[in-house]
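Beneath this line is the structure, given in structure tokens, with notes to follow.
The complex appears here without one of its protein chains, the remainder shown in place.
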Amino acid sequence: MPEHDPTDLLNQAKRWWSTEIIEMKPGMIRFRGFPIEQLIGSVTFAQMIWLLLRGDLPSPDQASLLEAALVSAVDHGPQAPSIAIGRMAVTCGLPLNGAMASAINVLDDVHGGAGEQCIELYAAIAQHVNGGMALKRAVAQALDAFTKEHGKIIPGFGHRFHPTDPRAVRLLGLVDAARKTGVIAGRFADIGRAVETELQRRTGRRIPMNIDGATAVIYAELGFAPALGRGLFVLSRSVGILAHAWEQTQQGGRIKGPMPPAIPYSYAGHSARDFAKP
Amino acid sequence: MPEHDPTDLLNQAKRWWSTEIIEMKPGMIRFRGFPIEQLIGSVTFAQMIWLLLRGDLPSPDQASLLEAALVSAVDHGPQAPSIAIGRMAVTCGLPLNGAMASAINVLDDVHGGAGEQCIELYAAIAQHVNGGMALKRAVAQALDAFTKEHGKIIPGFGHRFHPTDPRAVRLLGLVDAARKTGVIAGRFADIGRAVETELQRRTGRRIPMNIDGATAVIYAELGFAPALGRGLFVLSRSVGILAHAWEQTQQGGRIKGPMPPAIPYSYAGHSARDFAKP
Amino acid sequence: MPEHDPTDLLNQAKRWWSTEIIEMKPGMIRFRGFPIEQLIGSVTFAQMIWLLLRGDLPSPDQASLLEAALVSAVDHGPQAPSIAIGRMAVTCGLPLNGAMASAINVLDDVHGGAGEQCIELYAAIAQHVNGGMALKRAVAQALDAFTKEHGKIIPGFGHRFHPTDPRAVRLLGLVDAARKTGVIAGRFADIGRAVETELQRRTGRRIPMNIDGATAVIYAELGFAPALGRGLFVLSRSVGILAHAWEQTQQGGRIKGPMPPAIPYSYAGHSARDFAKP
Partner (left out) sequence: MPEHDPTDLLNQAKRWWSTEIIEMKPGMIRFRGFPIEQLIGSVTFAQMIWLLLRGDLPSPDQASLLEAALVSAVDHGPQAPSIAIGRMAVTCGLPLNGAMASAINVLDDVHGGAGEQCIELYAAIAQHVNGGMALKRAVAQALDAFTKEHGKIIPGFGHRFHPTDPRAVRLLGLVDAARKTGVIAGRFADIGRAVETELQRRTGRRIPMNIDGATAVIYAELGFAPALGRGLFVLSRSVGILAHAWEQTQQGGRIKGPMPPAIPYSYAGHSARDFAKP
């Protein structure tokens, strides 16, 4: 049985961890074919992110748009669970990597998945349009399907704190500028705005695009897969998590709970009972 | 007792989560005083990282140096536990944020702390020199103290895979260039090289500065606290972790173990025994 | 606006963290009404798990069944990603809590969700039967629905390593015994076995219940919600993760990769290229 031939097994082992991202020999490191020493000092951090995720280098204009999206989502304050967790973690004794891990972990479907879900929504609309449907109808149909499966909250639109999200406005301005110079086609900008219009029509009030909706436009225009909408958000928010964990480290404190100790939680359970006579 | 006055308690609650990083009102977000809409499209991701961590903006030249360090450390291949963990995690069903969390978590003292420890070593040497000691003697004394406490492995120097670390060579070239143009003072570059010299004198062979030693020079020159050496490394390595987790997602696979299933682990424990007659 | 009255806000804060699990005053701790000092030394760890999750105490026979399920799933060796991650983590410098965190995190849908999914499948069948359908037809219909949504792998049945899972056989023996003494009704045991029969009919070969299918029977018989099937599995597997992380701590090692360093990973990406002339 060739499976148990040592050489075959060994080749199997080598293939078990197979990657197109990095090639290494002693004294040599190449990313996607490029020697690391050529990249250091030549590409920006945002370009390096693109290279690793996509396999090729973005144009400077594409990189700028990616950079704007990454800059926009770094933080939303300590009332966000991710940030609070990062801060609490260091007061429990964790170093910065551990605090970041516990915090990044909660950037899940609800707290960190809106961008990904919004790109998926845009992509569904785009597919309808590709099939010959008019944009307006494509939007209505995709929204119906989305609402039926996930409920009435449309990821990327509306914000419980900001009536208008200043980040989205600015990002869309950059998108429009990039469209004029041909950096992007503008297709997902149209789709995003059509969603906004349809939501207003349905609800009777403005539910403007928020940061997740606007970064979704950018990531979709640049050709990133939906799942990377979440991945890029994590890279961005990691900066705020690190900054807050570090600030908390400097402030000190031990075993910081969610509220000051003088404010107790409430107990709403079974009244006192005796184990011997339950 | 003023502690229990509702207004006092409430103010205590507001202060419980206090930050200098971000100020928010509905429709308004400011980082370190700057409106977010002014930062988006104007600052690079690396500048935003600096702003959040330090409170002010770096000069473009400072930002370039930080950017080079961030670019240099993104990945070191799937044999690194962090990368392997990120890849295994997605085959267990985790989304990208979760895979990144499990992976980033292990960037701890041994796998992610070398940069921090190296900045601390440089800082100890700098302090000796500030106190009037000659550099050579300061290096010898700090190395003795470090070795006594932590053992013979000096973080930032030598590499088990790369005889010469191509990233360090390139980074030190950028450091030298930045020194000539006055971007940095070059003090920690001198310290790092003096450590290299002393290690060679002690061991009889070259133990060249590696990426951790070189990024430590940059972070120290730019004025980052030692703990942020680890934090910045985590931001950088997160990119590789994300890229590998994403590549694994595309490759597919379920419950990927560390080696191909056909290669078993070895059991070295107690021989078979019967529970009824142990 | 009553929202901003300090007393109202304060009450809101107290309610924000509301629980029925634990009541505390200085010098007093009660779980679900029982003083902790009465529980310590009186209840087993398994009974305490039940009390915290369910709000009341199990009978000793119920507790034994829960205990058997918890005992059965503690470990499946270092080829499991969770165990490997726990071991790798300590070689990166993490203490046991951190190693356990990175490892437990990957007990997600694919690696740790089979029990939960299997309880859901059983519950769907039970619901059909409650509605008056014959068991055989209920099983067929639920399997069709499951396969349509999730693909052909049925959680809880078949094992890629064990032709017959010795844990499942033993657990089902305990289930049968508990049924005879009236501890459980045996309804989900029937359902589980009917699934086994139907799978054999469909595929022409035996796809026997595995540990996840058998613990799902127990958890369902005892009235645990499906999500707790995953939760209880995590508690159980945590024991193995801890044991392996601790064994690795004693074995030592630094930055342990997935395979010995002498076995390289394979690079399958872009050939070498020059950044200056890409």
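Order of writing sets the chain letters: A, B and C. Residues in each chain are counted from 1.
Basically, contacts are C-beta pairs under 8 Å (C-beta built on N, C-alpha and C of every residue); 3 or more make two chains touch, one makes a residue touch a chain.
Just so you know, these numbers come straight off a predicted model, no measurement behind them.
Asker: Out of A:Ala101, A:Leu143 or A:Val195, point to the residue that touches the absent chain in the complete complex.
Answerer: Of the candidates A:Ala101, A:Leu143 or A:Val195, A:Ala101 is in touch with the missing chain.
Asker: Of the residues C:Ala84, C:Ile154, C:Ala216 or C:Ile255, I need the one that contacts the missing chain.
Answerer: C:Ala84
Asker: Touching the absent chain in the whole complex: find that residue among A:Pro60, A:Pro163 or A:Pro261.
Answerer: With A:Pro60, A:Pro163 or A:Pro261 as choices, the missing chain is touched by A:Pro261.
Asker: Which one touches the absent chain: B:Gln62, B:Thr91 or B:Asn105?
Answerer: B:Asn105
Asker: Which parts of chain A face the unshown chain closely enough to count as touching?
Answerer: Residues of chain A in contact with the hidden chain: 6-7, 9-10, 13, 77-82, 84-85, 88-89, 91-94, 98, 101-103, 105-113, 160-161, 254-259, 261, 264-265.
Asker: In the complete complex, which positions of chain B touch the hidden chain?
Answerer: So the residues of chain B touching the unseen chain are 10, 13-24, 30, 32-35, 38-39, 42-43, 55, 57, 94, 98, 101-102, 105, 258-259, 263-276, 278.
Asker: Touching the missing chain, which residues of chain C?
Answerer: 3-4, 9, 12-13, 16-22, 24, 26-29, 31, 35-37, 39-41, 43-46, 48-49, 52-53, 64, 67-68, 70-72, 74-79, 84, 87, 95-98, 100-102, 104-109, 112-113, 161-167, 169-171, 173-174, 225, 227-228, 230-231, 234-236, 238-240, 242-247, 249, 251, 259-260, 262-263
FYI, only the chains that are shown with their structure count from here on.
Asker: Going by CA means, which chain is nearest the middle of everything shown?
Answerer: Minimum centroid-to-centroid distance belongs to A.
Asker: Using mean CA coordinates as chain centres, what's the gap between chain A and chain C in Å?
Answerer: 28
Asker: I'd like to verify one number: the distance from the centre of chain B to the centre of chain C, where each centre is the average of its C-alpha atoms, in whole angstrom.
Answerer: Taking the average C-alpha coordinate of chain B and of chain C, the gap between them is 34 Å.
Asker: Quick check: how many Å separate the C-alpha centres of chain A and chain B?
Answerer: Once rounded, the distance between the two centres reads 22 Å.
Asker: Quick one: which residues in chain B touch 2 or more of the other chains?
Answerer: Residues 9, 13, 77-79, 84, 98, 101-102, 105-109, 112-113, 161, 259 of chain B touch two or more partner chains.
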